[in-house]
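Heads up, one of the protein chains got dropped from this complex, but the rest are sitting where they should.
On to chain A.
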Amino acid sequence: MAETKRKSRGEAKGRRGKPSKKQKKGTDTRERKGPRLPNALRKELERLNPVDEGFGSDEDQEEVYGRDLYEYEEELPEEESKKNRRYDPVENLEYQMPEEFEDENVSSDDDNDTRNAGEDGVEDEDEEDDDGRQRTTRITSEAFEGKKKKKNNVVISEAYPESEYNPTRDMLEGEGPVSIGDLLDPLHGVSGYSKLRKRIHHLEKKSVPTPAPLPKADQEKLERKAAYEKSKEELQKWEPIIKRNREAPTIYFDDDMDLGFSTVGAIASEFEPRTEFEKKIASLVYDDQVMEAHQKDGSRLLELNKVSAEDEKDRHNRMAKMRSLLFRHEMKSKHIKKIKSKTYHRLLKKDRLKASSTQSQMDPEAAKELAMKQEYERAKERMTLRHKGSSKWTKRIKERGIDVQDEGTRTAIAEQQHLHALLTRKMNSMKDGSSSSSDDSSDEDDVDVYSAGSDQARASKLLEKAKEKTLNLLDEDDEVPNSGVLSLPFMVRGFKKRNEAAAEEAKLALQEYESWSNQLEDSNGTDNAKLAPPSGRMVFNASKKEAPESSNKTKSDNKIRSDNYYGNSDSEDDFEPKENVDIREDRSSDLQNNGGINPVLLNKESKNHKDSLFKNFDDIVQDPGPKTTHDVSIFASGTWKKMKGGNNADANVNKPTRPLESVVLNQNLQEPVKDLDEDSDADSEGQMVDGVLTSDPKVESSYELPSQAEIIRQAFAADDVEDDFEKEKQEVLNEENPEPEKPVLLPGWGQWTHVQKKKGLPSWMLQEHESAKRMREETLKKRKDAHLKRVIISEKLDKKAEKLYTKSLPYPFTSKEVYEHSIRMPLGPEFNPATAVGALNRPEVMKKPGVIIKPIEFEEVNPYERIEEQTQSGKKQKKRNKSKSNSGKNGTKVKTKLKN
């Protein structure tokens, strides 16, 4: 069927070749028709079929001849090719427009199709082609007759009139393909046309009708199959390599022996300085002088290495200082840790508080934090009312009456109340914590000027206070102690010096303050009245002053200390402990100072409360401070002394013991010597005994003639030996497999009358006995010595020796014999010649540490080649591997070439 179809199409094309030539002319005049017959022919035809309209004739013919007549259809003239369109006259009209752009459309369609063809497969291409062409070009007629026929076998009546919304089947399915010939026609006359035609002709001769595409599943299956084949092929080429590797008893991975750096020196030589620091170091290290010195004998190195005595001394001093600092710090912390005094800790806490408050002044972050904390505290207090006086203790005291109490309790209660008041008081503003509170206090106390809170005023206030403080400091007389270390002349001198320096600094500071305050005054002159130097105790705004003052203080302290340290380092070592004490005293004075300041703080805080109370409190607080410190200092020194004393004592004790010990040792030494001597004496005595080779009279009577009875026994020994042995064997067997008991009938048991006696034993009993006997015999037959009369082989299993056997066959083995045979040969160097030991015990993989195992590389391997290298020594193997690696490189080269 396909054949005929093809033929028909071919014929159609052959015929069409001529008309198409004239088409070019024809298209201008009669656009609606496709390829035409020559005019003469047409006239003839017209004469024969006197029909005016092409369409009408079409209809007639259709009716007359029917569609099934294939041959006749072939003969149809071109004009009537549209006969099947009798149902859709509208469509033709519709597609008039595209016809005009015939060439363009064709080409574009073609492009599309070819593009599609790549994706859809060869089979689809033609159909698509045809569809498109038929729709666009109006060539139709004979070219597609065959297909047309087929499609139009079924006439489907349309339910709706045809329109662009309801296209006909023709529209949807297309009508036969456009042949290549159709496309070629316009190319006629162009150079290379004949060539092209020939080729196409050639192609068409060969071409086979394209079958319908396979279902998708099948297609995919086939594709997968092909892909599998391909991948299999790809993988199979690796097989010999893999096989070789698997079969090789040992795989070597030491062909690439370049491990990069082998030594630290090599790594170091590669080093290049990059950073600034490294460069600096390098420039120093590779300094010409140094290098030269290295290259020579190195004696110059010594010169270069020289360090001046001063430097060394400096270094030494620094070290000493650091050490002593550290030590002191350690001692201090130790001793502080040990202090149990509540007051001390309270003071410490206050100190800390103060420090934090100063910090908060300096640092906005800290200030914020503090504010938050305070807020929290306040909230808490308002919630719990802890300090309101609702506690048991305060209640009791209140009951008793505050006046009756001693001063300590009174202060405590006052403080509590104060705290409560502080915490629960409504705040004006919570912008910044502590400063605001201080502001509040200042607001309360001071004049309205300050309430404005202008910065300038505050600054001036600060300055003023600082001034006061410095003045105070200047006024203060440092009491020079009359006794102790500090009374020593050089210490006194040092003290004075320090004082002078401090005074100078204070003066400078004062000057500065004045200059600043002047400036401030200039800026707002109205306020200067208030900035008059204050008198009496400074009570107000102490907190404001704190920061500079304390910082000053710490500075001075530090200075003093550092001075001291330098002094220490300069002075000789003997003084150290004393100086320690000295420093401690300094510290105690610090503490005192602190103690002095604390009340000030307190005062400031509780200005609105009774002054007397605080004075008392001050006293209380102030007293224990120095005391404790004093104690501590004593304690510290005491320990020192103690330690020293202890050491001395130890040394003293040690000294006398030593000789004693030595004496003892000597004694010990002497004793063994003596012992040895004695021993040797004894030995020599023994030897002496040895030397005496007299025979003992007792031993002599060892030889006796065998008695008559014994001789007789020996003579007849053979008679019963075998029987004895057999009996013994039986015994052994019975021991291992006891003989079953003979069934016995118990009289009166299991019998009603005398009936059973006649019957004998019950059959089951006999059966049981029989089976037991059989069992025993079987087991006895299984014994190794079953067929040996004169041999008893113990069947006992040795439990201790069980660990020498394997419980089960090791993995790859499946048969016991093979396994046991495979371990028959010893592998150790004691049993094998040196040439074989290595091969026998070579591990599966030979690899040097640090060697990177590279992925396998493809190489040609003859799969039928016998593996020879099994027992080859490492050298040969290596050689082979080298060649392998070379070949591998070649392979990569080729690959790259291919890629390029």
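Rule of thumb we're sticking to: contacts are C-beta pairs under 8 Å (C-beta built on N, C-alpha and C of every residue); 3 or more make two chains touch, one makes a residue touch a chain; residues count from 1.
Methods note: contacts and distances are computed from a predicted model.
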Report task. Could you check which of "Complex I assembly factor ACAD9, mitochondrial-like", "ER membrane protein complex subunit 5", "ATP citrate synthase" or "BING4 C-terminal domain-containing protein" matches the UniProt name for the chain that's left out? Result -> "BING4 C-terminal domain-containing protein"
Requested in this report: Using the touch definition up top, pick the residue from A:495, A:516 or A:819 that touches the left-out chain.
Outcome: A:819
Report summary line: Among listed residues A:194, A:333 or A:806, the absent chain is touched only by A:806
Report task. Could you list which residues of chain A touch the chain missing from the display? Result -> 246-247, 249, 689-690, 692-693, 695-696, 699-700, 702, 714, 717-718, 721-722, 724-725, 728, 779, 784-785, 788-798, 800-809, 812-826, 830, 832-833, 835-837, 839-840, 870-871
